[in-house]
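In this view, the complex is presented without one of its protein chains, the others remaining in place.
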Amino acid sequence: MSAAHPSGKARRPLSPRLVALASFPLLMTVAACGAASDNGDAGSAAEGGENGKLVVWDWKSGDAAAQAYFETARADFAEKHPGVELEFVAQPFDNYYQLLGTAIESGSGPDVVLFNGGAQMRERISALAPLDDMLGDTKERLTGWEAFQAEGTTYAVPITLQGLPFYYNKAVYEQAGLDPEAPPATYEELEAVCTAIAETGQDCFSLGNKEGIGIEFHLSTYGAGVFSAEQYDAWLAGDRDWTSPEVKQLFQLWVDQHEAGWYNDGVNSTAKFMDEYTKFQGGDSAHVIGLISDVAHWKSFDEFLGEDLGVFKPPVVTDQGSSFLPAEGGIGYAVTEWTADPELAYDAVESLSSTAALTDFYVEAGAIASDTTIDTSGAGIATVGDIVSWLPESKPLLHSALSAETLELMHRLSQQLIDGGVTVDDALQQLAATDQ
Amino acid sequence: MPVLLVAPAVLVVVALRIVPLVMGANYSLTGDGADNGAFVGLANYRTLLDDPVFRTALRNVGLLLVALPVAVSVPGILATFLFLRVPGHRLYRSVYFFPVVLSPVIIGAIFNVVLSFDGPANQLLVRLGMQPVDWLGDGSIAMLTVIAVHIWATFGMALVIFMAGFATVDQSLLDAARVDGANLPQTVWHVIIPELSQTIQFVFVTTMIGMLTGMFGLLYIMTAGGPGGATYLPELYIWVQQGQMNRPALASAASMVLFVFMLVVGFAQLRIIKRATKEV
Partner (left out) sequence: MLSRGPGRWAIAIPMALLALATLYPLLFTLNVSQKTRREYVLDRLGLTDRLSLDNFVAAWQTSGLNTYVLNSTIVTVGAVVALLVLGSMAGFAFSQLRFRGSRVLLLLILSALLIPFQVIMVPFFRILGGIGLLDTHLGLILAYTSQFLPFTIFLMTSYYSRIPGEIVEAARVDGSSTLGIYLRLMLPLGRPALLSVGILNALFCWNDVLIALLTMQSQDNRTLMVGVTALRGQYSDNIPLFASGVVIAALPVLLLYLFFQKQITDGVTAGATKG
């Protein structure tokens, strides 16, 4: 067998037959059975509490500003279950759902998971435990549930509310000769403001659409001003007419605003998080469509703009449209279906959504908490008072009703609409075909 | 005994490369979501064919192959100059290799800032009186930009391979060429290239493998497939379908298409690999 090679030169060339032979088993041997997603028999059951540890995944526990929140929740849980330790694992947000997907497929992962409301959670409900039977009076204390429900079942407990207000820089308004205390209420007024600001050489809006998320913010803010109340509710309920004049108008606005030069150059190569907001904070533009929790919100803008920061609700565009702050449940905690003791995991969720913990979250991290019993008067930042006062009349976000697939397509189309690769009619037809 | 020497390596490769490949082939015939685990035949492959993003991804692989000669000739030309002892050649040889040691993800993040619309690259263009370019936001050039950055990041590797090849060029041939009065291009064409054929083939193979399997990190950070899906590669498509879209079965089907594609391209090159591993 192991005859030494007589000389290095003696090897014969590999024949094609051998090449085919080598690849044959790869292509032909198909294992007996299997599914691409391994939701059922997860192997990590042992991790769920029995060894005294519950693993919680999020993308926030690494932030210095959120430490108080997590410590309060940890202490609250330790009181209920002294023998069980909560382990918070901060994952990089960029890859969060990728990591979660790998965990779901390999059947080993965390017991409690932080989710964004809407599509990302709804795509993964088969890996989550229904929570309705355990909620109790939490259901009344918190708001923002819709974003964490699918077909009437609740899969996660909201801890923040997320909304999309227009933030503006009063200093830029003054430079343009505008009244910094009278932000636009209608689209016509907004157009006039942008015309005035264009003359100062600054951008009316900062926008980053590298990931295509800019269109989500556009749709969900201007949508309130374009749709009638009935159309708005129908859209949320799943009755969406992509070819209606209103939807067409919404997407046309997206194109028109670019052609009118409202935005910074290089929109498609600018990251929304955080380049867009870095520009606004740096004083490069008059407006930005921001958030009310997590990031890109009143607290982070206040740090740079201070007294110059103002906020207003999306403008009314059509006669039938109205002006309100689109808002809903922002982020929330879910329990994975493979955890050993769902009751125990839910107790962790309860600690993470307790009034004491959420108060810390609101004060330190600047998130608008889902807990209606928290006193929000003492934040010391003027804009937060406005935002909180608008919450009672807000409605869920339009884009949150869409599937991950439709959103992905919309991201791509929004970039093509900007560089002229597709027309509005074309784009809407493609969207209508996906959204069924 | 020789079997025992190769057994551990074969075991690792088979267990963690080949078996997953076969499992993936199997998943690709099952469904996602509600159809999880159910046999759906070739439905996933039909979905792929209908998906313009996946078609763009395959087209971009073609673009990579077109760019391959550039990725090989740039370091080849530079190595020739270094071999001919351009002033400062020692320094360049060290400096040019330098990007190779950086992680693609980090290179991508740095170039994101350098190539942003108001970044240093465009500032330089404007100062030179030219129009700024939306390097990563213009669908018609974004892919070329990423390829260029990939070449920037890896040409040092090919360069040192060429340099090593030059070291083996028979000096007497060069002297003879000089005596015959050959100019530089003639010398390169008639002496250096034939002498380096083995090296050139090797660089082709390694560069191709690098381009076809190693661009994900850059792409993911620099464009994430945008704008408008113009910079997708199959690896990114697989990543997105598996993670964001939660469609692992469709991702498996895309994986199989990519693998077959690689196998076809690889067959052409395997001949060369084989020659490189065989003694000359």
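List of remarks:
Going by the order they are written in, the chains are A and B; count residues from 1 in each one.
Here, contacts are C-beta pairs under 8 Å (C-beta built on N, C-alpha and C of every residue); 3 or more make two chains touch, one makes a residue touch a chain.
Remember, predicted model here, so these are calculated numbers, not experimental data.
Note that the absent chain touches A, B when the full complex is taken as a whole. Residue in contact with the omitted chain (choice from A:E246, A:D294 or A:D419): A:D294.
Among the residues A:A90, A:A185 or A:A340, only A:A90 touches the chain that is left out of the figure. Touch with the chain omitted from the figure is made, among B:V53, B:A67, B:I147 or B:M163, by B:M163.
One chain is missing from the display, and on subunit A it is touched by residues 1-8, 10, 14, 18-19, 21-23, 26, 36, 38, 43, 55, 59-60, 62-64, 87, 89-95, 98-99, 102-103, 105-110, 273-274, 277-278, 281-283, 294-295, 300, 304. By the touch definition given at the top, subunit B reaches the unshown chain through residues 1-3, 5-6, 8-10, 12-21, 23-24, 27, 78, 81, 84-88, 91-107, 109-111, 113-114, 118-120, 123, 152, 156-157, 160-161, 163-165, 167-168, 174, 178, 184, 187, 198-199, 202-203, 209, 212-213, 216-217, 234-235, 238-239, 242, 248, 251-252, 255-256, 258-259, 262-263, 265-266, 270, 273, 276-280.
Simple rule for what comes next: only the chains that are shown with their structure count from here on.
Here the CA centre of subunit A is 33 Å from the CA centre of subunit B. Those residues of subunit A that touch subunit B in the complex are listed here as 1-2, 7-9, 11, 13-14, 19, 23, 25-27, 29-31, 33-37, 39, 95, 97-102, 105, 120, 123-124, 126, 210-212, 264-271, 275, 404-405, 408, 411-413, 415-416, 418-419, 421-422. If you check the complex, the residues on subunit B that touch subunit A are 1-3, 18, 21-23, 25-30, 32-33, 36-38, 53, 112, 115-118, 132, 134-139, 142, 223-224, 226-229, 239-240, 242-246, 248-249, 251-252, 263, 267, 270, 274, 278-280.
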